[in-house]
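As you look at this complex, bear in mind that one protein chain is not there, while each of the others sits in place.
Labels A and B are assigned to the chains in the order they are written; within every chain, residues are numbered from 1.
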Amino acid sequence: MQILGLSKRDSTFLLIVIALTLLTPILIQPFPVGSGLNTFNAGYPDLMQKIAIFGIFAIGFNILFGLTGYLSFGHAAFLGIGSYSTVWMYKLLDYNVLWGLPLAIIVSGLFALVIGFISLRRSGIYFSILTLAFAQMMYNLAYSVLTPITNGETGLQVYESDPQVLLGANEPSSPHLFGIVMRENFWTPKIGGWEFTFNNGYYFTAIIAIIVFYLSLRIFRSPFGLMLRAIKTNQTRLNYTGINTRPYTLAAFVISGMYAGLAGGLLAAMDPLAGAERMQWTASGEVVLMVILGGAGTLMGPVLGAAFIKYLENIFSKINDSVLHGWFAWMPDGLEDFLIGVSHFFVGKSWHLTSGLMFMLVVIFLPGGLVEGGQRIKALFKKKRTSGDDGAGTEAQPTAAE
Amino acid sequence: MSKSNFTRRGLLKTGAVTGAGLAMPTIFTSGAAAFTNEPTGNTVTFGFNVPQTGPYADEGLDELRAQELAVEHINGMGDGGMLNTFSSKALDGTGILGKKADFVTGDTQTKSDAARASAKSMIEKDGVVMINGGSSSGVAVAVQGLCQEAGIIFMAGLTHSNDTTGKDRKANGFRHFFNAYMSGAALAPVLKEAYGTDRRAYHLTADYTWGWTQQESIQSATEALGWETVNNVLTPVGAGDFSSYITPVMNSGADVLILNHYGGDMINSLTQAVQFGLRDAQANGKNFEIVVPLYSELMAAGAGENIKGVYGSMNWNWQLSDAGTQAFVKSFGEKYGRPPSNSAHTCYVQTLLYADAVTRAGSFNPCAVAEALEGFEFDGLGNGPTLYRAEDHQCFKDVLVMKGAENPTTEYDTLEIVEQTAVEQVMYEPNHPMFGGDDATLGECNDGA
Partner (left out) sequence: MDAIILQILNGLDKGSAYALIALGLTLIFGTLGVVNFAHGALFMIGAFVAVTLQRIFNLSTEHVDPTKTDFLGNPLKVKVPYVESWFGPEVGAALIDWSVPIAIVLAIPVMLLVGFVMERGLIKHFYKRPHADQILVTFGLAIVLQELVKYFFGANPIQTGAPDAFSGSMDFGVLLGFDPNTIMYPYWRLVYFLFAAIVIGGVFAFLQFTTFGMVVRAGMADRETVGLLGINIDKRFTIMFGLAAAVAGVAGVMYTPILAPNYHMGMDFLVLSFVVVVVGGMGSLPGAVAAGFLLGILQSFASMNEIKSLIPGIDQVIIYLVAILILLTRPRGLLGRAGVMEE
């Protein structure tokens, strides 16, 4: 079966991705709500939305970094620009996300064009530092001097006194798409002890995520994608053959910037407040980590990396002493105290430590990122069958997600 | 007029609020989920959203200690703390409306985005009815806005910017902590007495919204004394080395340096100002002085000896001698082996005030709780008689003026109370220009139904 101009293999892959995305509210909510393991459930709207949005961000970043080999340290700037554009549309027009999202893509694309044009005059770490410098300048100014535009530290938000010229009489007072309110849930079934949340906003981002994933798949498989991969492999040789690589790298930069802008716009579409910190270098670093952690250059890797990091940040930070007591209460006192003491290093206020350790472990033992972990597991199961076609050059084959 | 009134839901909501006064029992006891996260089991969950990573992690840790203590006291464990001294006797140590209080915690990272994400997970996943905590105004405003949208109550933690109950005030948000205006108003008379009326002040101000409101407030308060403002220089947040901002002070003709900095910025700028000899310097024939409008225990600890003799203000201090303070310090000290900080105190009090308001309202409905808090007058929680003003949800109470102690005996009394400025002195109109003027409105209470 082939769909949308994809090969048979890619079609299957896309269908699997679509199924996984649509079933996420069930898949990441594996435990009954009443149980002690409820802490590990991630099936609530905000986290699901964040995973999908940062997945989009990482997919776009991967086109620049994974495919083309240019490591940008300033992509969070485009995320921020996307958010600010969208919130400004709320302030000027109304809460319909239809105005903000295209604008977010366009504005961040324009910024990416300018910044990319300048930064791509250099390569390697010089390029990285140029992008970092642009992003840090934008963050520092957004936090302080540009407060009239960005509302600084507090974050840009909608005030009652804003014009909102298109605001209709019956319009919802939070982001929506023609009346479909993003933060509302359309179905919250309870089955046994399990509770699932099907949220408008999540499905909105999920559908967009599938579309942009499909686009990225097409880019990977296109002659353009091949050219980008050639640039990563040996740019000098390409230059010698008379090919001007700059338009290709610039196109990759702008595309990834637009992905970031879309992600930023979606952040604002889910939650109408845009904080300046989302432009900081740590946020730029986060998307780099997501892509490397998941597997740079693979299709599914960035999404896995995004999900992994967001899960860690939101779930591990919430494990406090009373949760730990709940888990270990059945143990003898001494052992319980010991385990809680050990856990203090890894959860709650120390969740950063866990993420740091995870980065190290993954990069040490799985050089290809989480995707490689998936491949190894798959290889274990496949061992009995022939291992003939696992040849070279399949780096970008999305085997892991299957 | 709030815009949400024009929406269908807004109309229903307004109807519900109006109806609440007339026939509360029938409205709020009927049917499932009359409002966001209506507690149905035998527990009710609070969300304690404090910084657990980043520069303010220690402050968040202390807030968390106090919040846990408050939950214990509400549930009748421990010695009851301030419940014994609180003027309202609605809470009797059997939980809230027959439900046991429970809590979840989250990490704000002192970032608006992260704080909102953490608060959202509490609302969406854990079903909290109230969120409390935080140590920055940006976070407080961001989370307050979220609680307003979601239809739960926000009891602010440490947030000192005028905006929280000024231009960003919300019907579902309440602040017990004092604010920048109050700091200025409380400090002014003490500064006048100590340093006279003929002074020239140089401001270093953290370049973000809190810094600006703090600077604006203290400038207007000192100028009212007759002081002259020589200059106001904005410094980047987290600058670390402030030397290039401090050296121009020395030959500027100023004789007072006002540091509108908080946390690590204040520790570094004060330490470096002292290193550059400003404390020992003479200017205009007077001793050069340094003022830090907002103090905290952690800042005092970090700055060490450099705070000796430096004036500042606080919301509360464990060295107060009233019964409420003593009860709180005793139960906190016995549990954790240290006196509570003023951010811990405000979080503890806010949690109790919320629980008390629920009990008096007889409902967890945020609009009923808000109504019970609005205009509520109470005593026995450490600050003397206090009013939760209905117009802007700001508490009004005495403000403490502090000074770095010359001879501290332990690591906990590095600050001493100089003056308890009376509440009348720090009062202002709800439509004061520093608080958003006439444009600032609370909007409509939202219960999320």
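Note that in this section contacts are C-beta pairs under 8 Å (C-beta built on N, C-alpha and C of every residue); 3 or more make two chains touch, one makes a residue touch a chain.
Everything numeric here is computed off the predicted structure, so don't read it as measured data.
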Check: Touching the left-out chain: which of A:Gln136, A:Ser173 or A:Thr249?
Finding: A:Gln136
Checklist line | Candidate in contact with the missing chain, chosen from B:Phe178, B:Trp227 or B:Tyr245 | finding: B:Tyr245
Notebook entry, point to check: Which parts of subunit B are in contact with the chain that was left out?
Noted result: 53-59, 207, 231, 233-236, 238, 240-241, 243-245, 247-248, 250-251, 264, 267-268, 271-272, 275-277, 280, 298, 301-306, 318-319, 329-330, 333-334, 339, 409-410, 412-413
Note to self: Take the complete complex as the reference. Which residues in subunit A touch the chain that isn't displayed?
What the structure shows: 65, 71, 118, 121-126, 129-130, 132-134, 136-137, 140-141, 144-145, 281, 285, 288-289, 292-293, 296, 344-345, 350, 352-353, 355-360, 362-364, 367
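To be clear about the criterion, only the chains that are shown with their structure count from here on.
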Next item on the list: List the centre-to-centre spacing of subunit A and subunit B in whole Å, with centres computed as mean CA coordinates.
Entry: 35
Check: Can you list the residues on subunit B that touch subunit A in the complex?
Finding: 2-4, 6-10, 52-53, 57, 60-61, 64, 103-107, 111-114, 116-118, 120-121, 124-125, 136-138, 141-142, 145-146, 149, 163, 168, 207-210, 234, 236-237, 439, 441, 443
Checklist line | subunit A - residues contacting subunit B, complex | finding: 41, 44-47, 50, 140, 143-145, 147, 152-155, 157, 160-161, 164, 167, 169-174, 183, 197, 271, 273, 275-278, 313-314, 317-318, 320, 322, 348-349, 351-352
